[in-house]
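All protein chains but one are shown at their positions in the complex.
Let's look at subunit A:
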C-alpha cells in the first residue's frame, strides 16, 4: 500500500514536472532547428534539423552581447540601490517611532497597486523633462522608484519581527543608529535581502515595459526589447528568437541557483506575523 502510494506520488510528480519543463524543452529544441525546417513543418513539429548557428545569429546579428551588457548595467545598480534604500527605509519605519509611519508604509504599498500601464506617459514625459530620456539612468531611476515600495514593505515586516533586545544590547554597547543598522540589522536581514535580491534581479532583468517607455535607441536597449527586435514586422525567425531567449535566461537562472536557498525560504516572508 505504502509502496503504491510512493509510486503514484513519484509518477504524478514526474508528469507534473514534465508539464513545467515542457515549454522550456520546447524552446531549447526549437533553438537548434533551422528556419526552413520550422517554416516547412511548423513550430510544433518534431525537429528534423540540427544547427547551433541560431546562437551565433542571436549573438552577433541580434546584438545580444550589447543588450546583455545594458541589462546588467541597469539591473545590478537598480537591485543594489533599491534594496539599500528600502532597507534603510524599512529600518527607520520598523524600529523607530516616526510620526505617520503607518501612512508612509500604506502609501508605499498603495503605489504598488497602481497598474504601471497608466503611468507610462507620465514617466516618459517626466524622463524627458529631466533630460534622462533615452539613457540607462532613466531606466535605473524608474526601476528603483517602482521597486522601492514593495521591497520596503517586505523588509519592514521582516525587521519588525527581529527581537528588540538585540537593538537594545547594541545600544548599551555604545553603537549609534548607523552602526546598529549596518552591523546588527543588515546582517540579520540577510536572508530577506538575498531572497528579495534574487526576486528583484529577475523582475528588473525581465522587464520590457519600462525599457521601451524610456529608451528609443537600439544601442541602449536591454535584452528583453532586443529579443523583441529579432521579430520581424510579419514573420519571425522563431529559431533565432528561441536561441536568444535561451541566452537571455542564463543570467537569471545563474542568480536563482546562487540564491536558491534564500529564495525558497524567503517565499514565506511576511506570511507569519
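What we mean here is this: contacts are C-beta pairs under 8 Å (C-beta built on N, C-alpha and C of every residue); 3 or more make two chains touch, one makes a residue touch a chain; residues count from 1.
By our rule, contacts and distances are computed from a predicted model.
Asks: Which one, "Extracellular solute-binding protein", "Ferrous iron transport protein B", "MrpF/PhaF family protein" or "Cytochrome bd-I ubiquinol oxidase subunit 1 apoprotein", is the UniProt name for the chain you do not see?
Replies: Missing chain, per its UniProt entry: "Extracellular solute-binding protein".
Asks: Quick one: say which of A:92, A:109, A:228 or A:249 touches the chain that got left out.
Replies: Of these options, the touching residue for the absent chain is A:228.
Asks: For a quick check of understanding: of A:86, A:105 or A:124, which residue touches the chain that isn't displayed?
Replies: Residue touching the absent chain, from the options given: A:124.
Asks: Just to verify: which one of A:28, A:76 or A:109 makes contact with the chain not shown?
Replies: Touches the omitted chain: A:76.
Asks: Of the residues A:51, A:206, A:236 or A:252, which one touches the chain left out of the display?
Replies: Considering the complete complex, A:236 is the one touching the chain left out.
Asks: Since one chain isn't shown, list which residues of subunit A touch it in the complete complex.
Replies: Touch set of subunit A with respect to the missing chain: 35-37, 39-43, 57, 61, 69-70, 73-74, 76-77, 80-81, 84, 121, 124, 128, 131, 133-137, 140, 182-184, 186-187, 190, 212-213, 216-220, 225, 228-237, 240.
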